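Below is one structure; the comments refer to it alone.
All protein chains but one are shown in place.
== chain A ==
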Amino acid sequence: MKIHKYDTVIVGAGGAGMRAAIESTKRSRTAVLTKLYPTRSHTGAAQGGMAAALANVEEDNWEWHTFDTVKGGDYLVDQDAAEILAKEAIDAVLDLEKMGLPFNRTPNGTIDQRRFGGHSRNHGEAPVRRSCYAADRTGHMILQTLYQNCVKEGVEFFNEFYVLDQLITEEDGVKKSAGVVAYELATGEIHIFQAKAVIYASGGTGKFFKVTSNAHTLTGDGQAAVYRRGLPLEDMEFFQFHPTGIWRMGILLTEGARGEGGILRNKDGERFMEKYAPVMKDLASRDVVSRSIYTEIREGRGCGPEGDHVYLDLTHLPPEQLDAKLPDITEFARTYLGIEPYTDPIPIQPTAHYAMGGIPTNVEGEVLSDNTTVVPGLYAAGEVACVSVHGANRLGTNSLLDINVFGRRAGIAAAEYAHTVGFVELPENPAEFVVSQIERLRTSTGNERVGTLRRELQETMDANVMVFRTEQTIKTAVEKIAELRERYKNVSIQDKGRRFNTDLLEAIELGNLLDLAEVMAVSALARKESRGGHYREDYPNRDDVNFMRHTMAYREVGDDGAESIRLDYKPVVQTRYQPMERKY
């Protein structure tokens, strides 16, 4: 076991982690721990763009952007945070350009912008061009640019280090972050990182669904680590299902495809979004479009022998436009479906995409231990966090924005905090939890397999807590997850070695997914209303009287060791905008 000491430790090297690292490395001694090589992070998969009211191609301003964000989130957005997001968006994009990001350009040489779902002129009048982009590779360019600048700043990375536990020490009755415990993939060695400030930037948790745009490695490790230590998770029932995943595979086809003029059609060739969203049509917000697709499918207008998908039609767009603006996604269609998008429509279905919920933070990125109390020394940013700027449904292009705005804020805040304090003492035997978890898995002779349990988890999640939910389906999921958690105790692995033991880590990741799936389902069961990404067929309306509030889920352990989830609620911050019915 090795012990390291740093001012600031960042968990994760995606967009949020590296944006934070660029700031904190300038200000404090920083280590970035990441289970993947930085450039492997899933930020690189983002396609469509990053929102900012630059007004380079048409009139726009940050107030309209704030409004769209609040409305898109079905009014569950904390409006003070949304305002910061929209205001700081402009500098966030300009900063990236200065760091070298190769944005697409207008004829004047400024950053080009395009339309994206839910982004509108003057509070919903018409779609507006707000998304700054680099073809359909915006996330790739952000990830590469941030990594390049980390190389330039000499950021210290610990690659293929898995953070498996959060260390908390109580000092004068206050719970403080003391550091993290990490597992080195190459050697199997355990490392303690004592740090004055820890920033979680470990990304999403989409892998508990089967059809998903998320990477195999998005297993919610950060959320699970703090949750296990008694800290709450906010709004976990809100998950975004993106309308256009490649049929059966879930690989994302960016909303930018519809921003460029792509149209959704049912088996009769009908442009069905006109029925559901007369103004924004195919560019209504994602929850609305995903539900419309499933409504078409359920009512027998789906395509294919099983009627289980619809089409994304790009055939009316000039091939030069597809080549210039959507080169990657057209290549995905060719590679994975053998389809030529110039001439054939692409079969799509909604795909599990984005966790709106996560570790609750304030606008400085400080993690909360209840509705208001900050955990000194603990920060979170990016998809792992819930600020909450996305509320019940995130607008496209607002996440690449989120990771840059709040990654930067968390990096500055953490490093500055680290200057004002000493190290918090490590708990006694800090590696205890991780050591015992690993030993149990390595020595277990149980007869359950990771692959089987994960498959069953993904199937129940897809069937029961996806686009449409009811009390019945959610309860089915809750019961199934409980069964799987029981069976997980009998999981055994075949690889007993120390070197690159991915068998072991997949088992640990599955444990995290099971914990978080349970939180999601239990939170969803209690929210007896429909809002944004959470749609209850048995409660089809939004209920502002009872549910205009954030869910806060806590893990409780009884005296007998029995685990349970306690739900509490937190008020939504409303400043300018009163809730209205959401029409597109």
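The definition used in the following text is that contacts are C-beta pairs under 8 Å (C-beta built on N, C-alpha and C of every residue); 3 or more make two chains touch, one makes a residue touch a chain; residues count from 1.
By our rule, contacts and distances are computed from a predicted model.
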**OP:** Tell me the UniProt name of the left-out chain, picking from "Succinate dehydrogenase iron-sulfur subunit", "Probable septum site-determining protein MinC", "Tungstate transport system permease protein" or "ABC transporter ATP-binding protein".
**Re:** "Succinate dehydrogenase iron-sulfur subunit"
Subject >> Contact partner of the left-out chain, one of A:17, A:347, A:391 or A:430 >> reply: A:347
Subject >> Touch with the omitted chain, as defined above, among A:338, A:422 or A:540 >> reply: A:338
Original post:
Touching the left-out chain: which of A:19, A:42 or A:242?
Top reply: A:42
Subject >> Sole residue of A:61, A:295 or A:315 that reaches the chain not shown, by the stated touch rule >> reply: A:315
**OP:** Please pick, from A:184, A:495 or A:543, the residue that touches the omitted chain in the full complex.
**Re:** A:495
Original post:
List the chain A residues touching the unshown chain?
Top reply: 36-37, 39-42, 44-45, 93-94, 97-100, 102-111, 134, 137, 140-141, 144, 148-149, 151-152, 186, 215-217, 251, 265, 267, 269, 303-305, 311, 313, 315-316, 328, 332, 335-339, 344-345, 347, 449-452, 454, 493-495, 497-503
